[in-house]
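Missing here is one protein chain; the remaining ones are kept as they sit in the complex.
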C-alpha cells in the first residue's frame, strides 16, 4: 500500500512546504495517485534542495590494489567473450548507474600483444589515459594512432573506434573515461557494432596529431571539419608535460589548481568533446592549494608524483596511477607532498555540460584561510 | 550478500559481452567489489544498449479528471504551508524523480484572488502555460506581467520570481514546467528564498513584452542583455495564434508536426532557455501527420481543439487542456479529429540539452506509409 | 618629376615623424621610388591620424527639392535603357565613389504602373525604404512581397532580385540603400543579369513575412536557413510604428537616440545583413537628445514628423521624406520640433562592418551639458 510509505518532506521555514498529514489529506493523496499525479508540497523540499548534495562519495582507487586484478582479467576472460576486459570503478553511491562519480564512467582496461578489439560506435563519448605497457594503438574513423604512457586520446561520440596492442608490444593498461551514465540517463545512447567488425585505416598513421598538434598556434588551412568534437584525437605526454613546465615559469597559477591547462579542440579553443573536458595540472614542489567547490564532477589520475587531496574534509593520499574523484559541490584542495619534485594530475570532467546548460557555479572556501579542517573519522 | 543478486547481462552477438558465470569468476567479482570496482563485461550490454529504451511511459492526463482535484487543493492547504498548491504529473516510470516525462517536471498550480506566493529563485528553469482564470500575474527580477489563458511565460534559472492573482481576479490554474529532475540529476540545484519574501516591481508592468515582443523583426537598440535566456518573458496567446494562422497560409508544414513554430529568445534566435524549448503547433482540420521519433522528451498541452496522438503504437485521445507526453525515441504522430476546425498543441521539451550536447537524433517511420499500426492492448 | 610634388607630413610632437627634407634625403626618396617603395616618415603622420576625419560632409537632401526631378526621370529615360531610373545622392566629399556618406550608396528610384525591372544579382547588399505610391513589389529569390509607404525591405547580397509596380498601382518612389561603394573599395563586387531576365515567383506571395514576422517571439520550427542575412525580407511600417509606440511606454530611451529599435535577422538577433544594419527611432514630442559620435556612417530618412539635427555643429532642418547623413565620428543630436507629435527617423548604417572588424568606438559629448554649440556659418 502506498500510503504507508508516503514521505512528506516538511521544513519549518517560511517559503518552504510544511503541511502536516491529516486523514483528509492522505485520502486526497490516494485520489491523486489514481490519476498519475501527486501533491507537490509533499516532495517540494526534497526536489528543490537548498544546495546540491551529491550521491557520489569521494573515493581513491589505489593502483597497487587494482593492478593485479586488472592484469588477471586477461587470464579470466577472452576478448571475444568479454568484448573489452575492463575493471570499472564503481562509486559506492552510484552503483545503480555504474558510475565512478556523478554521470562519469571509468574503468581500467587491459589488452595483450596481438589483441585487437572489435570496432563499434556509440552515442557515449570516450577518452583514454594510458597507464602502462607499450604497443597500444587506437583507430578512430580511419585514423590510427599509437599510444604511450600518459598519452591522452579521445574517441568521440558517433565515431567508429577500436583498440589494440601490436604483436611486439607488452600487456597494456589504460584508464577509460566515458559519459555512458549520462547518455543512459538522458536516454540517448545508441550502440552499433561495425558491420565488418574491424575498420580500415584510411589515413596515414598519426595523421591527426601531425595535422592538428603540429605546433604553436598553427592549424591546417582549408580544412572543413564540422564535427562537435576535436579533430585532434591524441595529446601526447611529453609535449604536455613540457607545456606545463613552460607555462609554470610565467604564471602564478590558480590558487585552487596550481598550474593547470585544458586540453582543447583546436577548431574552437573549447573542450575536446561536447560532454567531457580534460585537463592536466602541475602542483609545484610542496604546493598546497586552497579549497573551492563547483558544480560538475571530476575524476583525477595521478600522472606524476605523490601527495594528497582533502575532499569534503577527508584526506585522500595518492601516488602515481592512483585515481580519485571529487563529487559535485564538495570542497577540495590538493597537496604535493614532495618538497622537491612537482606532481601532475590528469583529470576529466563534465564541465562542458555545466557550461552549455548555464549551471556552472563555483565558490571558494572563505573560512580558515581557505583550507578545510580534516575530519577525523 | 551481493553475489546472489549479481546480474550478468549476456548477449550472444559478436562484439557484445557473453561471459558465463564460473565459481572462479564469481570469486573474482567478489574481490573486485571490495575495491569499489566491478567487471565491465557483466554490465556492458546493459549500460550500452542498442538504442534508448525510455523508462517513461506515454500518458495522457485528462483535464476533466484533474481540474476538481487541483481546485480542491486550495481548500485543503494554505499557501503559507504548502508554498505552492500544485498537483504534479507523476509518470509511472519516473515516480522516483517526480518527473512527468524524462527529466521534465510538470504540475497544475492553482491560486485564488488576492494570493501572492513568496519569491524565490533556483537553478531549475521554469515556464508556465495559463489554463484558466483571470488576474494571474508573474514577477521576474522586477518585471511584472499579467497573464491570460494560453499565455506562455518563462521564469528562467537564477531569477527571482513569484506568482499571484489580483484581488479582482478569479481562481486560476496554470501548468508549470520545470527541469527540476534534470537539475537534481546533474546535482546542480540551488534554492533561495527571497530575503524579504517578496520582491519589488522595478520596471513598468509588461515592459518585457513591450520591449521585446513589440513586433515584426524589431528589438530595442543599445540593449546590454547578457543572460543565457530570453529577455522576453511572456508570449501571449492572441499574437501566437495569429502567427500560426498567418504562417499556415504560406507553408506546407512539417510532415510530422503540421504548422509548427518555436518560441524563441529574440537575442539569439534560439530556444527561450538553455535547458528547455517550447513550441506551438497547429494541426489543420483533419490533418494526420506522419510518425517520427527523436531523442529528447516532450510534454504537450492541448491549447485548442480535439484529436488524438499515436505514441509507440498506442492511441491517446485528447481535448482542450489535456496534457500528454512523448518519451524519448518513441514514434509519435498527431491527428486533428475535427474536419473543419484547427487544433493547437503547446509543447515544451529538453531539445536544447540534446542539441548542446550533440546527441539529438531523429528518424522517420519508414514502414506502412509512415504511420504506426495501433496496438490493441 | 615626382620630387617636386612630394609631400612630407611633419609634426613637432614626440613620437611623431618630423624629418626635414635635405638634398640627400630627397635623392634617397627618388631612389626608393624606383623600387616601388617610399620612406614611411614622409607619410606616417598622414596615414596614422590622431582620429578619423571623415571625407564625407553632412548633407540634408530635401524631398521637396528632389521629388519632381525623380518623377521626371521616368519621362526622360526608359527602363530598358536606364536599367533603373534613380537619382542618387552624391555627397560632395564622396563623388569619386558615388556615395551618399562613407561607403554607403543611396538613391531615389521611381517606377510606373506596369513596369518591371530586369532581375539581377550582385555582391552588394541592398535595402529599400518606400516613400510614396501604391502597387510596388519586390521579388527576392522567388519570394514576392508587396510594398507600401515606410515599409523597409532587403535584397541581400547574392540574391536574384527585381522590382515592379502593378498595373493598378501609381507611380512609386523609394529610397535605395546599398553598400556598392564598400564592395567596390574591397574589390569584391560581382554582377550578373538573370539569364531569363525575369525570375519566377516560386513561393506564396508575402511568405517571408508570414513565416518570419508572424509575431511575438515565434519562428518557424525545423527551418534550415543558413545564409548570412535575414530570412525576413520585409518589415512593414504599421507594426513597426506600433512596436515603437509600445516600447516607448516602458523605456526611458537612449539619451542620444530617443526610443530606438533595430531591425533584426530573427535567426540570429543580429543585423539584417552582414554589412548594413537598419533602425527606426521615435523622438518623443519636443525631445532634444544629447550629442555623441561613433565610428560608422549613418543615413537617415524622416519617416514621420519634423525637426532638426545638429551635426558637427551645424543645424540641419528636416521634415517627412527628407534624407540626411551623419559621417563617421561627427557629433550629432536630434530634435523633434513638434511639441505634441512624435517624429520617426528611419536609418541605415555600416555598423555591422564596424562591429565585425572590432573597430566600433563611441563617445558622448562631455561639454556644455552634452549639447553642441551651433556654429554660425
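Letters A, B and C mark the chains as written, and numbering starts fresh at 1 in each.
Keep in mind that, in the parts below, contacts are C-beta pairs under 8 Å (C-beta built on N, C-alpha and C of every residue); 3 or more make two chains touch, one makes a residue touch a chain.
This is a predicted model, so every value here is computed, not measured.
Note that the undisplayed chain, when the full complex is considered, contacts A, C.
Touch with the chain omitted from the figure is made, among A:42, A:281 or A:336, by A:281.
The chain omitted from view is touched by exactly one of A:102, A:266 or A:352, namely A:266.
Interface note for the absent chain: among A:160, A:235 or A:316, the touching residue is A:235. Panel shows chain A; residues 203-204, 206-207, 209-222, 230, 232, 235-236, 239-240, 242-244, 246-247, 249-251, 254, 257, 260-269, 272, 279-281 of it touch the chain omitted from the view. Mapped onto chain C, the interface with the missing chain covers residues 13-19, 24-25, 28, 31-33, 35-41, 43-44, 47-55, 59, 61, 65-66, 69, 72-73, 76-77, 80-92, 97-98, 102-103, 105, 107, 118, 120, 122-124, 157, 180-181, 183-194, 197, 228-229, 274-275, 295-297, 327-329, 352-354, 356-359, 361.
FYI, only the chains that are shown with their structure count from here on.
The chains touching chain A as well as chain C are B.
Closest to the protein's overall CA centre, chain by chain, comes B. Remark: chain A and chain C have CA centroids separated by 53 Å (rounded to whole angstrom).
If each chain is reduced to the centroid of its CA atoms, chain A and chain B end up 29 Å from each other. Rounded to a whole number, the gap between the C-alpha centres of chain B and chain C is 44 angstrom.
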